[in-house]
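Right after this comes chain A.
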Amino acid sequence: MSNVTEIRWHGRGGQGAKTAALLLADVAFQTGRYVQGFPEYGPERMGAPITAYNRISDMPIRVHSNIYDPQYVVVVDESLLETVDVTAGLKKDGAILINTARPKEEIVPRLKGYEGKVYTIDARRVSMATLGKYFPNTPLLAAIVKVAGIMEEERFLTEMKFSFSHKFASKPEVIDGNMAALKMALQEVR
Partner candidate 1 sequence: MGKRERLSGNEAVAIALRQINPDVFPAFPITPSTEIPQYFASYVANGQVDTEFIPVESEHSSMSAAIGAEAAGARALTATSSCGLAFMWEELYIAASNRLPLALALVNRALSGPININCDHSDSMGARDAGWIQMYAENNQEAYDNMVQAYRIAEHKDVRLPIMICQDGFITSHAVENIELLDDADVKNFVGEYEPETYLLNPECPAAVGPYSITDYYFEAKRNQAEGMRHVPQVVLDVAKEFAAVSGREYGLFEAYRMDDADRAVVIIGSAAGTTKDAIDALREKGEKVGMIKIRLYRPFPADEIAGALGKVKAVAIMDRAEGYTNHGGSLGADVMAALFRARSQALAVNYIYGLGGRDVRVTDMEHVYAELQKIIDNDDAGETYRFMGIRE
Partner candidate 2 sequence: MATDISKLGVKVKWQDLTEGMLIAGAGTSKEFPTGEWTAVKPEIDWEKCKQCLLCAPVCPDSCIPVADKKRLDFDYDHCKGCGICVKACPFGAITMEGVK
């Protein structure tokens, strides 16, 4: 039980939080670990707050509940900081990763006194620079892999290249952009 890494994603419908959770499960699976990636379905519409979850473990995972005391939280949309209790149950020795263009000093006071580590990344800037469009989940995936130490960066990039070449088999032109987004995000998260 104790070796399970639990991650909770907060996003809005249409932003790809569910896809990011499934991608994270995918990439962790490639390292031979046991994984879970699942969304919590609420109102099925664009913009509504949604939650997705990951468990990553060296042992088979049997529990099928949502995650209440995560080690890591990823906030895909900064505007959720005011409307959703994103740090609920978040472990003090864990960390929260927030997608924002603001400096960390402006974000920390909005976290209701959370005492653990706070990481930020400007996924919009990364995505616009590498993909020309706003897809926050690719940069956030790289950022959480780094923050949570899911796997070594080189291995991660190799696995993702393999994964993208399958996923985007019909439009290979986007593979390079996505790979660039991952690499830039690994540098930008702080």
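The rule we apply is simple: contacts are C-beta pairs under 8 Å (C-beta built on N, C-alpha and C of every residue); 3 or more make two chains touch, one makes a residue touch a chain; residues count from 1.
How were these candidates chosen? In short, all candidates are chains of the complex that A comes from, given by their letters.
None of these values were measured; they are calculated from a predicted model.
Picking from 1 or 2, the partner of chain A by touch in this complex is candidate 1. The part of chain A that touches candidate 1 in the complex is made up of residues 1, 22, 25-26, 29, 34-39, 41, 44, 60-66, 68.
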